[in-house]
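Worksheet: the structure to be examined is printed underneath.
Yeah, one chain of the complex is gone here, protein chain that is, but the others are all in their spots.
Each chain gets a letter, A and B, in the order it is written, and its residues are counted from 1.
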Amino acid sequence: MSTSTYNSGSDADQRRANRTKKRNAAEKRFQWYGRLSIAFGIACVLYLFTDIISKGIGAFTQTYINVEIEFDREMLRLGEAPTEKEIKAASFNSFFKKTLRAKFPEAQSRREKSQLYAMFSSDMPLILRNMVIEAPSILGTKQNVSMIADDDFDTFFKHTYGRDLNAEDRISRLSDFQESILGKLVDSGAVEKRFNTIFFTNADSREPELAGIRGAIVGSILTLLVTLILSFPIAVATAIYLEEFAPKNKITDFIEVNINNLAAVPSVIFGLLGLAMFINVFGLPRSIPLVGGLVLTLMTLPTIIISSRSAIKAVPPSIREAALGMGASKVQTVMHHVLPSAMPGMLTGTIIGMAQALGETAPLLMIGMVAFIVDVPGGISDPATVLPVQIFLWSDSPERAFVEKTSAAIMVLLTFLIIMNSLAVWLRKRLERRW
Amino acid sequence: MLDTAKETYQTAGEPFLDEPKMRVRNADVFYADKQAIFDVNIDIGKNEVISMIGPSGCGKSTFLRCLNRMNDTIDICRVTGELFLEDQDIYDRSIDVVELRARVGMVFQKPNPFPKSIYENVAYGARIHGLTDTKVELDELIEKSLHRCGLWNEVKDRLEEPATGLSGGQQQRLCIARAIAVNPEVILMDEPCSALDPIATATVEELIHELSENFTICIVTHSMQQAARVSSRTAYFHLGKLIEVNDTSKVFTNPEHQLTEEYITGRIG
Partner (left out) sequence: MNEDVMVGGHISRQYDEELDEIRSRVLQMGGLVETQMDKTLDALREDESDHIVDVEKLDRKVNKMEMLIDEECTQILAKRQPAAGDLRLIIATSKSVRDLERIGDEAERVAHMVRNAMDNQISKKAFKGLLSLGEQTKELLHKTLNVYARMETRKAVKLMRKDQEIDDEYSRVVLRLIEYMKKDPDNISDALDVMWAARSLERIGDHCINILENVIYLVEGEDVRHTGIKEIKRQLSNSD
């Protein structure tokens, strides 16, 4: 080093001061870049969340119309002690319509009448019938029934009614007649908003007011269960073998490269593979969580293998040496020391893989999990759909009410993802804190 | 240096003993095509502390790891020659490495306790080798091992706490306790104090001195002063060859070989 670098004197001092100033400025600048990008990210997330929440919050309430209904035996043509069969055969449809006509005599024309019926969920006759089946004693009595409002009514009541809105902001598919009836109902205190339990207890439906996500949630859980049970052991076994036992040669190098590549393959390809293999070759039925789980297993395996391998790599070699030096065999070393130390990392990787699988749509579309399924699946071989696919389906539906259902389902999905990620963080913290 | 004629090397000093614990004859070690150890002949006496010194990369650690076949874990490593533990050829096919390592224990450079409790660390060897039948026996063994390493009073109240919470010197003594819990015949120590401060080093050295009553100890060290302090014999390695083996007092006052002299007086490093 030349001595001139250390020269004192005003010139050198000046240069040193300049250098320091420049360097400090550069460091400040760099910090600000970071802060700005974080701020941008937070702003985007906040926008997304407020948008989704503002759109979806409505789906968690449902409008009900309280109507007193007399379960008139005559009208239903049911005897003193009707059997279930008799009840099922009874025409609740015409009973419902007659009751409504009696309650709302304003409906005169045929058109007005049908508009009147359309204000209530089309499932109401069925619901009334189920009430009777459950408690036949209500026959011949007057019951105060909370009737589920139709989606158009619901949307109008939640978003437009009672607000002074411009014409273009009004969301209304109701006729003037229907609006006048609504006005009367509200005045009499018969209309109320309640927490929407239907959304969580029902499966999908053509009628937005009856559509729920229970089927999709159960479908997702079943699919993920299959994925977890298959992918975790396979991935961990693969990772351990490749890291600890496999000889380092061209074959293992090749396998390693391919695993890394698989992690980058678009997920829809796995769907195609699943379709070709599980459905066409093995002849498994479409739309079932088992096939969905198998496909998602294929998709998450590389992720879990890679994270498990890096967790195993992160175990200090001194631990292995210590165990081997104590006379532990290779398998003992792995089972007693490497695996427990690597477990937090492996579990984190697995949960992140699972979260990824939970949010996956494309491969499931390929294997027919996009079908419209009204029943909550009872097992891994029942047709089912999953949350993201449900969101996809609803977002495609024309009914205005499905917009809020879509957002609400996204909120539920995000909640699950956040829960899973927090679980990953908690698990890692907990397992690592011990030593 | 490839497979032409096998190279022989005459070690200066007194490498051979009567009734040795371990006997090494014509040992060569190769890493792939590269030879790391050239024709080492040495005896290791019963209950002696022998230190291996030499510049970095001279092969002393490699040689030490031959003695309990730790080199087996490296795929490209190949050991030839005859290495005997008493009358058994330790590279014989019939020898189980696990059993060998129970007889020839090892302590490493960096204290490497398992990320488990202090108790579990010491118990590990006994568990995998099935040395004890009951919990009481195991407890006794652990207390005894910790006692011998002078750790018992320091850790008796926190046996269930993680071993990684101990200080560096305590960790290294725990590793030694873990090694002697299996009651090996020979303990190999690969620079056991290089990660420790002088006080902890002194404690470990004192421990080595006490253990030499019952165990044969081979210690690789970078510190010549440590070799001078703890060992009764000293072996000097240079570029894979065993240059000289002599009584430590002789090596440090009047070594026979020029290279030994140059190394211990600080002329080659």
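Some notes on this structure:
FYI, contacts are C-beta pairs under 8 Å (C-beta built on N, C-alpha and C of every residue); 3 or more make two chains touch, one makes a residue touch a chain.
These numbers were taken from a predicted model, which means no experiment stands behind them.
Counting contacts over the entire complex, the absent chain touches B. Across B:27, B:181, B:224 or B:245, the residue that sits in touch with the chain not pictured is B:224. Not every partner is drawn; the one left out touches chain B at residues 224-225, 228, 251-255, 260-262, 264-269.
Everything that follows uses one rule, which is that only the chains that are shown with their structure count from here on.
Those residues of chain B whose C-beta lies close enough to touch chain A in the complex are 68, 70, 73, 75, 97-102, 105-108, 110, 112-116, 124-125, 128-129, 162, 164, 175, 178-179, 182. Within the complex formed with chain B, the chain A residues making contact are 247-248, 316, 318-329, 332, 336-337, 340-341, 434-435.
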